[in-house]
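Shown below is the structure under consideration.
Heads up, one of the protein chains got dropped from this complex, but the rest are sitting where they should.
Just so it is clear, A and B label the chains in written order, and each chain counts residues from 1 on its own.
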Amino acid sequence: MSTTPPNIDPRAAALFQTDGRLRRRRIVNRLMEALGTIASLAAVAVLVIVVASVVKNGWGAFSVEFFTTSPSLSGFGTAEGGILSSIVGSILLVVIATIFALPIGVLVAIFVSEVAPRKVADVIRLALDVINGLPTIVTGIFIFSVLVLAQGQSAIAGGLALAIIGLPLIARSAQEVLRLVPTSYREAGLALGAPRWRTILGVILPTSLGGILTGTTLAIARVAGETAPLLFTTSLAVTTSVTWDPTQPVQSMPLTIFQYAEQPDPSFHEQAWATGAVLLAFVLVVSLISKFLLARSRRKLTQ
Amino acid sequence: MTQADTMVNVAPIEIAQRRERPQTPTLRETVFDIRNLSVSYGKTPAIKDVSFEIYRNQVTAIIGPSGCGKSTFIRTLNRMNDLVPSANVEGEVLYHGVDLYGTKVDPVQVRRRIGMVFQKPNPFPKSIYDNVAWGLRVLGMKDKLDDRVKRALEQAALWDDVRHRLKKNALGLSGGQQQRLCIARALAVEPEVLLMDEPASALDPIATARIEDLMHDLKNEYTIVVVTHNMQQAARVADMTAFFGLEVLPDKSRTGILVEYDATQKIFTQPSDKRTEDYVTGRFG
Partner (left out) sequence: MTAVPTEFPAGRRFGDRIGDNALYAITAAAGAGVVVLIGAVAWKVFDGSSLAFSDFGLGFLVHSVWDPVHNEFGALSFIYGTAVTSFIALLLAAPIAIGIALYLTELAPRAIRETVGALVEMLAAIPSVILGLWGILVLGPFMLNHLEPWLQSFLGWIPLFSGDPSQKGILSASIVLTIMAVPIIASVARELFVRVPAELKDGARALGATRWEVVRGVVLQYTRAGLGAAVILGLGRALGEAIAVTQVIGGTVNIPSSLFESGDTLASRIAAQYQGSASNLQTSSLFYLAAILLVFSLIINLIAQLIVRRFEHTHIGAS
């Protein structure tokens, strides 16, 4: 396609010259590109492998009974019954956690975005990030020392530990969406003569509901899978029946997986995988929902 | 015909007739021979069927209203459009007789011979010295590094300003100084051509004047192609000027075309095409 004259001008010939150095540079470039691709493929591969393991190994334990009955203690050392008590317990714990984390998270977000002076807001934001980075086992130990030593284990204790973990997530999402609310809304409220609290509760908060919902679902996806905070707060539960009593410790799915994984008999392993499949499905679905909600609330507010 | 009519709905045959060569004394050597160059981004056309020659040791200005593909055009000269995945290049860009878009040509080599300076000064977040030295190190021109850096900075008329603070961060320089640093950086790797995409549009008038002086000095050693939206600048610095205009295609989309290419004096005093005349006299654009 190119009309190269028979005697190439030496300046153009320079375009075709390849010396060792250029060759090396090209090879290094290709190598690095390959490494980046391999790393990404490896990460996706690990995800696929783990999910596939969970589904493949747990499939055999799925049955109606698995979802509708609690474990029964048999003398044979094999898993009997299902995980109903764990499912109910997990639901209870997540609900308790949300009841505590949601209002406080929203209040903190309002404080940081609407009320607090800049420096104070920065400190609180830092504090939220620090809480977010606390090892979850330490959070569990904390609630253990505050509540459990005195009152014994309970679903409330477990829920509180989970609430501490979920709080920064809700507060952060709420903050982000509060920031996106156009200043014109606030100004309109003030111009009407409405007091700040009316504007915040009546106009700004409802507008931010989408983002708050997003943050809540993110938090739920996160805390549903946590095990460490439950170890010292709600691990000595009666597993053979369903408990709705929050003052008692409850079994939960992560804890069931944790305990069954250590059992020698493969029937427990199978149930552990199956519980993992349920938990994983829940977490992934809720994560996807939160991503969808995030995209939607961003779209609505930046229109 | 109204002014609007001259710009739109031009019959194709008139476009073909635009490929006239300017009055060239035989001493001029061709660096770029652009033949039927068309570029589109996906389905959106940018420039269509551009053909002309760029000569050695001259300053060639590319002028025209916004949206007529001047930046797209200049970026085809050093294959910077490769960085845009949707870009589609047709036609030939012959550099000393070799098509830059030929199969065996390595864009990395192309960009070394044909350097570029951008509209917004973009020095690296490194020291002044390292900004100039980086390209040299990467390309393996590490012998007498200090001398090369000094020479490049001298050529860009920046040496005296920075000789005592070579280790300072380049971002501390003024806008005009940063742009001259970018010129030094480009010149350090010893290109033959220097492409400049609106190099002074982000600068104040004094800095602009210094850049224009620089173009005048540099053309003795380099071939310079400069895109500018400022006609007066073209009139001041350029030996040859290419005027790009807009053409409306049958499907209502607009594309850039080469309207007229000639010695700058002629373009501004006796343009052959009415569209050129309208633009340079400020009737539109």
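The rule we apply is simple: contacts are C-beta pairs under 8 Å (C-beta built on N, C-alpha and C of every residue); 3 or more make two chains touch, one makes a residue touch a chain.
Just so we're clear, the structure is a prediction, and the values are computed from it rather than from any experiment.
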| item | value |
| --- | --- |
| Chain not shown: contacting residue from A:221, A:237 or A:250 | A:221 |
| Which of A:61, A:157, A:280 or A:293 contacts the chain that the document leaves out | A:280 |
| Hidden partner chain, touching residue among A:13, A:43 or A:95 | A:43 |
| In chain A, positions touching the absent partner | 25-26, 28-29, 32-33, 35-40, 42-44, 46-47, 49-50, 53-54, 57, 104, 107-108, 110-112, 114-116, 120, 123-124, 126-131, 133-139, 141-142, 145-146, 164, 167, 171, 195-198, 200-201, 221, 224-228, 231-232, 235, 254, 257-258, 261-262, 269, 272-273, 276, 279-280, 283-284, 287, 291 |
| On chain B, residues whose C-beta touches the chain left out of the figure | 78, 80, 83, 85, 108-112, 115-116, 118, 120, 122-126, 134-135, 138-139, 171, 182, 185-186, 189 |
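Definition applied: only the chains that are shown with their structure count from here on.
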| item | value |
| --- | --- |
| Distance between the centres, which are taken as Cα means, of chain B and chain A, whole angstrom | 51 |
| Interface residues, chain A side, partner chain B - complex | 1-5, 8-9, 11-18, 21-22, 25-26 |
| Contact footprint of chain A on chain B as seen in their complex | 92, 94-106, 108-110, 113, 138, 140, 192 |
